[in-house]
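Only a single protein chain was left out; the remaining protein chains are all shown in position.
Up next, chain A:
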């Protein structure tokens, strides 16, 4: 916490945003947005396409240079970002991609460990081109985790993957989260994905957090679950979509 007064950090939030405004020209995308993420909390951010999810995430990642805006953002020192595309450098081998920009004496060992964690042990000398889309995204996860982030920002990280791979990635992300316990802000447009992964789901609408839903499911989270269906219906309603509408219409 860069701006947090030192000392007692026991219940200090990992992220605190106050009155965040962001606009592109005349178009106000974020309007008085407030948001708090606790340490080690897994939060999903839902919203219609164009509602400003990426804009918010980029503000948190410090990537919003061509945006006008005001507001207060407090984020931890170590922030990692996972993009929708794996964004691996094609001319660097897998391990070098994972270690990109990492300055640590035992960087190599940690990189290998991170690759093993995402199930890619032994692939460290492969080129990104030689990996499938899902594998590439797993490398991107390893690249984020090897930095031991206090906050992990993910902007539709599984949006480009097929349904089967996506489900396996959900399991992997949940497992990695359980082990490393960063605060996670996962942007998605998939309600089921949000419920399957997050402990709390936020809905971004008209430039601010319009609704919030705790996900108090334990054990296997699946669309067959009754509580899952209840939460899903509530979220869809909050998004202004009837429960029988296509979930991708969000």
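FYI, a residue touches a chain if its C-beta (ideal position, glycine included) is under 8 Å from a C-beta of that chain, and two chains touch if they have at least 3 such contacts; residues count from 1.
The rule we apply is simple: contacts and distances are computed from a predicted model.
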Of the listed "Cell division topological specificity factor", "2-hydroxy-acid oxidase", "Sulfonate transport system permease protein" or "Acyl-CoA dehydrogenase", the name UniProt assigns to the chain that isn't shown is "Sulfonate transport system permease protein"
Taking the entire complex into account, which one of A:18, A:68 or A:125 touches the absent chain? A:125
Hey, which of A:51, A:80, A:137 or A:213 is the one touching the hidden chain? A:80
Identify the residue among A:17, A:35, A:61 or A:141 that touches the chain left out of the display. A:61
Interface with the undisplayed chain - residues on chain A: 61-63, 79-81, 83, 85, 87, 89-92, 100-102, 119-129, 135, 143, 147
